[in-house]
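Our next item is chain A:
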Amino acid sequence: MEKLFMTGNEAIAEAAVRAGCRYYFGYPITPQNEIPEYMVKRLPEVGGVFLQAESEIASIFMVYGAAGSGARVMTSSASPGISLKQEGISYIAAAELPCVIVNMMRGGPGLGGIQPSQSDYFQATKGGGHGDYHLFVLAPATVQEAADLCLEAFDIADRYRNPVMILGDGVLGQMMEPVSFQDRRPAADLPEKTWALTGTKGRAANVVKTLNLDPSVLEKHNLKLQEKYKRMAKEEVRVECYQVDDAEIVIAAYGTVARIAKTAIQALREKGIKAGLVRPITLYPFPYKTFADIAPKVRKILTVEMSLGQMVEDVRLAVGDKTEVCFFGRCGGIVPGYEEIVVEVEKLTAKVAR
Partner candidate 1 sequence: MSESKTQKKPKRARIAIDEHFCKGCGLCVDNCPQHIISISGTVATSGYYPAQCPDPENKCTGCTLCARICPDVAIEVFKAKKVDGGAH
Partner candidate 2 sequence: MNTEAQEMERIFERPRALRSATTHYCPGCGHGITHRLVAEVIDELGIRETIVGVAPVGCSVLMYNYFDIDMFEASHGRAPAIATGFKRARPDLPVFTYQGDGDLAAIGIAETIHAAARGEKFTTIFINNATYGMTGGQMAPTTLVGQKTATSPTGRNCETAGYPIKVCEMLATLDAPSYIARVSVSSAKHVLKAKQAISKAFQLQLKGFPYTFVEVLSPCPTDWHMTPQEAVEWLEENMFPQYPLGEVKAPKEGV
């Protein structure tokens, strides 16, 4: 397969096009501008449409409109912009419209900074907007994985009629790595989009809506959504376990931090400390079972994030009191060095030894 040298942002954009995405709506924000800048050139080549919207609110509702036609559609942004999109994301989840949303996280809160961060984990995995809903959240750690997951994201969105978020950060978005694209067609078993708006010709009218004034109907709709989330949890959890078999301490990390953790683990093993990594690839559905299974076998789990402790809550939820869950995080756009992680692990293992 041909190897191309691309940034994570570009790889995601190219993968989207190869997945059949023909419509992109977005609003400029660092550190994801390479996505719209790639799409504006690439989409017309395949008969698609790129449109720079007047805001993230408008762009997410343009996604709502295009997705309602049954087309494959994407938007991308970074933290403050994703906050603005939350209204539309809630409506898209409620209306069960498939689409892909990319968040290349930067430091917050507020305008925050433009350097990489993982502080939108709660927002991405717990809802973000109003109502009982979830996005399907994918967290790639390499440019190649970003491309692969983006190719799959559109199928997942169609299969579950659910918005899929690709959650990265500025490091992943702007790092250049070799990448090859699988020749991939949409899965053959995806449900037909009989709900799409195409004009009523030959059938009863379709409506894409989210209002259910009757509480019993709205509850039923919510329960249906929950069923879907349970199905995702059963069928779609993805997680990487790296050197966990003999590990006495396991690092829990995703995305960019997981890469750094792997370097730390090598250094730790050279020092004789048996460390491993559990890397959730789907943040929602979260790999609770993997953590639950590993917990009794390890002395401690150290969750490392570029935030002040968000995913760690899910790790604790998974593990209960089966083992101690510790946390180390940097934030504000500071990417932890592998040496810092080594030091943290050494502190924890020293305590273990005593």
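Note that in this section a residue touches a chain if its C-beta (ideal position, glycine included) is under 8 Å from a C-beta of that chain, and two chains touch if they have at least 3 such contacts; residues count from 1.
As a selection rule, all candidates are chains of the complex that A comes from, given by their letters.
What you are looking at is a predicted structure, and each value in this text was computed from that prediction instead of being measured.
Asker: Which candidate, 1 or 2, sits against chain A in this complex?
Answerer: Among 1 or 2, only candidate 2 touches chain A here.
Asker: What does chain A use to touch candidate 2 in their complex?
Answerer: The touching residues are 22-23, 25, 49, 51, 53-55, 57-69, 71, 73, 87-88, 91, 197-202, 205-211.
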